[in-house]
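The complex appears here minus one protein chain, its other protein chains still in place.
Entry: subunit A
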């Protein structure tokens, strides 16, 4: 059975390359049983998205509402 630490390795990896079938399977199994890792997976995805948002163009696009 894969433990959380190893699961986070796969969660990180899948932000950088497609996982193999075997990797996907064991990650999915772990996530189905571990709520803390599900949160971690969301956080890694959010970090990935945050990196893309760091770009000034997004700042530009989202300014309208609060105007600064």
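Here is the rule we go by: contacts are C-beta pairs under 8 Å (C-beta built on N, C-alpha and C of every residue); 3 or more make two chains touch, one makes a residue touch a chain; residues count from 1.
Throughout what follows, contacts and distances are computed from a predicted model.
Peer 1: Absent chain per UniProt: "Protein-methionine-sulfoxide reductase heme-binding subunit MsrQ", "Carbohydrate ABC transporter permease", "Imidazole glycerol phosphate synthase subunit HisF" or "RNA polymerase sigma-70 factor (ECF subfamily)"?
Peer 2: "RNA polymerase sigma-70 factor (ECF subfamily)"
Peer 1: Residue by residue, what part of subunit A touches the chain that was omitted?
Peer 2: 3-6, 8-9, 12-13, 15-17, 36-37, 39-40, 42-57, 59-60, 62
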